[in-house]
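Of the protein chains in this complex, one is absent; all others appear in place.
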Amino acid sequence: MSMNEEQVRNEVREWLKENWSPNLDLVEWRLKLADSGWGMANWPAEWYGRDLPVSLVPAIEEEFNKIGALTIPKSGIRMLAAATILNHGSDMHKEKFLKRIITGEDVWCQLFSEPGSGSDLAGATTKAVMVGNKWVVNGQKVWTTSAHKAHWGLLLARTDMDDTKHRGLSYFIIDMNQPGVETQPLMQMNGHASFNQVFLTDAEVLPDFQVGELGDGWQVATTTLMHERRAADSLRSWGQASKGDGPIYDQERVETETTMQPYKWYPQRAGRVDLIMDRAKETGAIKDPAIRQEIAKLMTLHKSAEWTARRARAAQEQGKPQGPEGSLGKLAASNVARAAAKVHTLISGANAMLTGEDSPMDGTIAEILVSFPASSIAGGTDEIQKNIISERVLNMPKETRFDADKPFKDIPRNTVS
Amino acid sequence: MSMNEEQVRNEVREWLKENWSPNLDLVEWRLKLADSGWGMANWPAEWYGRDLPVSLVPAIEEEFNKIGALTIPKSGIRMLAAATILNHGSDMHKEKFLKRIITGEDVWCQLFSEPGSGSDLAGATTKAVMVGNKWVVNGQKVWTTSAHKAHWGLLLARTDMDDTKHRGLSYFIIDMNQPGVETQPLMQMNGHASFNQVFLTDAEVLPDFQVGELGDGWQVATTTLMHERRAADSLRSWGQASKGDGPIYDQERVETETTMQPYKWYPQRAGRVDLIMDRAKETGAIKDPAIRQEIAKLMTLHKSAEWTARRARAAQEQGKPQGPEGSLGKLAASNVARAAAKVHTLISGANAMLTGEDSPMDGTIAEILVSFPASSIAGGTDEIQKNIISERVLNMPKETRFDADKPFKDIPRNTVS
Amino acid sequence: MKFSFSEEQEEFRSFLRRFLEEKSPTTEVRRLMATDAGWEKEQWRKVNTELGLTAIAIPEEYGGQGFGLSEQCIVLEEMGRSLLCAPYFSSAVLTANAILYGASEEYKKKYLPEIASGDLTASLAFTEETGAWGISSMSMCAEKTENTYRLTGVKSFVLDGHMSDLIIVLAKVNDNSGSQRLALFSVDSTATGLTKNLLNSTDQTRKLAKLMFTDVEATCISSEDDVTEAMQKTFLKSCIGLSNEMVGGAERLREDTLEYVKMRMQFGRSIASFQVTKHKATDMLADVELAKSAAYYAAAAFDDGESDIAATASIAKASASEAYMQTAINAVQMHGGIGFTWDNDTHLWFKRAKSSEVFLGTADFHRELMMQSWDQ
Partner (left out) sequence: MKFSFSEEQEEFRSFLRRFLEEKSPTTEVRRLMATDAGWEKEQWRKVNTELGLTAIAIPEEYGGQGFGLSEQCIVLEEMGRSLLCAPYFSSAVLTANAILYGASEEYKKKYLPEIASGDLTASLAFTEETGAWGISSMSMCAEKTENTYRLTGVKSFVLDGHMSDLIIVLAKVNDNSGSQRLALFSVDSTATGLTKNLLNSTDQTRKLAKLMFTDVEATCISSEDDVTEAMQKTFLKSCIGLSNEMVGGAERLREDTLEYVKMRMQFGRSIASFQVTKHKATDMLADVELAKSAAYYAAAAFDDGESDIAATASIAKASASEAYMQTAINAVQMHGGIGFTWDNDTHLWFKRAKSSEVFLGTADFHRELMMQSWDQ
């Protein structure tokens, strides 16, 4: 343990002793964290942080956890907003938004994907045109989590049709509570509606709310996406509300539940390998030698994926550069989900046709069978993943681009989905 | 039955009655077939045929078979040579070569593939340069069956490095018995040497032996390849020497055996599904429920591939246009071969490690396990097959070409394998 | 064996396809699947009367058209393609065949003409709560009274069982000698003591019911002492029928997906121009075509009385189960996010693929059946 870490731990402990109380109001407590800088210690001291290296954050959180003090949830779109604003935002942005991101009072959403640009985000066609002294935005966004509850949106919009695809985009923060923004839930094949469609009809954005320079939108979005990828990796462990008695814990539990609401079916999407052995024993399917083989195949895939993740984490903890094993988690998860759905089908037999209360485990098994296909699509399809791995990890040649150099308006595209 | 067919059948019967005898010498008999035109009845009357439509050939062969009269084997490189010569050759070529193709006195080989151009035949770099009044050829060819026994070779060579890839090629008939042609067997991983490498070092070709115009080589080669594909489809049934007593049958059996020598391992390459059930019963593996599943998977694949071929044949016999089912045989065969090798491994267990006399069925099983990978490579890899099917059957866009328009010398390529 | 569709058959198929495209677009499928019944009497009567679909494979002597399984499989394939919401598989395949092979002349004459005309809908109740598909694993036992039988117990996964006019039940009967035999019973859908529960099924286009019998009066309609063989024939014929229905759905999904990727642009090019998409589309073609061959062959082989028909039926079902589900997975994947939404039609077939994968037995189950018929 470096001397530095010890010092920091001491400081945290001291500060917590004086400030933490489970009887505080959640926002009140978070305001203390913002003002002291202990909530986001790796942020600049100037902006609610303490300029500490990110590597010390786990130690700080450990000290919080020891005494049951609540930390700031590090995930969710609002943290992507914070990262983007810290990197590319103006002082006004930082002043206006960062504190309420820490307190959780503002809900954020991300307006990047469009019906016509799913894998190809930079193909966005939503337009922002300067009319008078305001940006006027028209277009349609999709796959937007929490859009209906959001106060602010991170918006990628085209400000120049004549420039190239990547240079014609700009990045804005848009007020979601205005007449030009209409939100519709988007129901999935599993009956849940985790996402929204957002229709922008002459929606307005003040010039001050542009992030980065005009035409730099793609670059700014890249920052958001980079943090999104990291956040996705930790999504599974996220949403575990702290355990404890006291009003502040209750408040946090409500917040977590609300935030996690759209993700309720995510464990099923991943295939619920954890249920396999019990289900096989309880149905007697475990006695079927053919099903035994399928279970064992699944467990082999699942365990080796898990060990691969552990291997990557161990290497990272040793400070080694990331090896190829670190890039395979998402692909492996798709394969596990698909294989698990197959095995659940075999185990459940005729019951695999049923859903809701008639289905095994009150619909959980049924939900797996209509949710697993999302694993290989959401957050970048398997195909896009394989392109990326082959190019970045294996150094294979990039796909020839047909859309890099010409004006965006000349690139063939779909106008609707 | 059309009147026409009945007439033809009568004529054949008459002619056979007068001419066929099992006591004839094989070449003598084939000369009769050449002269009468009954050997290759769909060829032009002028060139050893009778100008009959190809659809009548089965009826003619049926009449031959009824009385045990030998027909002309319709497969082998020499028939590709004949088809190419009939289409693109000069009268001199027809006069010089066709008769001895019918009699089988000349052996032919095909000199298209090179170490640097396997899937991409038009990338051939073997050069033919006119020196004085002869073509002088330098380069290396590979995958050449029977090159060591061949009298003549069908040669694709580059005559212009400045023209485009496809326009810079010309087509020649080369005399294989000359000092500039050196043949080496090419051993495969299964220990057989079905193919040769052919080294051409200042080998000579007379100008008369060019087929088609200068620069038309690729077009001429396309004819050869089209017939090769058809021949490949019928390879399985080929090589069944006629049964019968008499010197002519003995002669044909020797000829067939010699011709088939390089293909001895082809049944193993295809996976020998025919052996599966007996092997499973004899080893007791049939009692293993996991292996039962694998056998059933293989049989499902095998049977449905077989029925797909039957479906295609039935449609063809009804005169319907070829449906997609007709294009899937080769891909299905690769899958069957791979699956069969896996199942043979499971059935044989530890014995799958052994070969030769120590291996089950005197090495047959071992040969399957080191031969099956050729199924998905030889005659066009699975990848090339899938490109072709997606483009021609499914009408999907063609791969962008990087080698179509520029001078061949400017196209990046491997100089050696 | 003849193994290609005749010109008449092809014409019938084309006609039927156009007809169903018009009568059963997905808007209509979505409307009907959201109802408890799952189909509408009047609408179905109109379709059926015009085309005689329920009559097609019933012998002429029982008021049918007397065609073979091959012809009926054309109907099934096209219904699978259009996801037509109708009580066809339950009445005209499962129950009609159970009666045809297992009932006495008296009951064939009584029921088959009505099924053929479409006036009577019928369900076959054979599976129970274990969900086992094997005929021999039924446990319900009929109790003999003076003139009739009485049934107590539960049948489940009964296709259209909540709506059919007639329920044909497979149950055991205790012989005087103490041994058991299988018999067929007819039960009126309004019989006292019969409770019918519609089950929640993921595939809303295929309604399943749980039927609870409490001392329900039933008439024995069996032609023979034991209907095991008749039921096995019914089962394998239904498997072949289902396989044909399945390849119809798989083919439709494959075609729609191909059309979508050709239309969809990303990165300035059609996604159909990506080599990986091209190869996947080719794999899908191979999956579906091979499964089609097996389904077609099995139907023709049944009509021809082929001896290995049990294994052939299982090959068809195993092949269709895997091909349809794999096609559905690929179809969602190739549509991307939009393919996972409710408004996109892909999931309608995806769910049918899932229910059909399981209905009448998974591929694993049928693979074991084939091995049993080959390893005797």
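Going in written order, the chains are labelled A, B and C, and every chain counts its residues from 1.
Keep this in mind: contacts are C-beta pairs under 8 Å (C-beta built on N, C-alpha and C of every residue); 3 or more make two chains touch, one makes a residue touch a chain.
Since this is a predicted model, take the numbers as computed values, not measurements.
S.K.: Can you work out which residue in A:295, A:341, A:354 or A:377 touches the chain that's missing from view?
M.R.: Residue touching the chain left out of view: A:295.
S.K.: Of C:108, C:279 or C:347, which sits in contact with the chain we cannot see?
M.R.: C:279
S.K.: Touch as defined at the start, partner being the missing chain; which of A:66, A:229, A:264 or A:386 qualifies?
M.R.: Going through A:66, A:229, A:264 or A:386 one by one, A:386 is the residue touching the chain not shown.
S.K.: With the missing chain put back, which residues of subunit A would touch it? List them for me.
M.R.: 277, 281, 286, 289, 292-293, 295-297, 299-301, 303-305, 307-308, 310-311, 314-315, 317-318, 320, 324-325, 328, 331-332, 383, 386-387, 389-391, 393-397, 399-400
S.K.: Mind listing the subunit B residues that contact the chain we can't see here?
M.R.: Missing-chain contacts on subunit B: residues 113, 115-120, 123, 142-143, 165, 186-189, 191, 288, 290-291, 294, 338, 345-346, 349-359, 366, 369-370, 373-374, 376-378, 381-383, 386, 399, 401-403, 411-414, 417.
S.K.: Residue-wise, where is subunit C in contact with the chain that is not depicted?
M.R.: Considering the whole complex, subunit C reaches the absent chain at 274-276, 279.
We adopt the following convention: only the chains that are shown with their structure count from here on.
S.K.: Taking each chain's centre as the mean of its CA atoms, how far is subunit A from subunit B in angstrom?
M.R.: 56
S.K.: Specify, in ascending order, the residues of subunit B that touch 2 or more different other chains.
M.R.: 289, 292-293, 400
S.K.: Using the touch rule from the top of the page, what residues of subunit C touch 2 or more other chains?
M.R.: 269-270, 277, 364, 367-368
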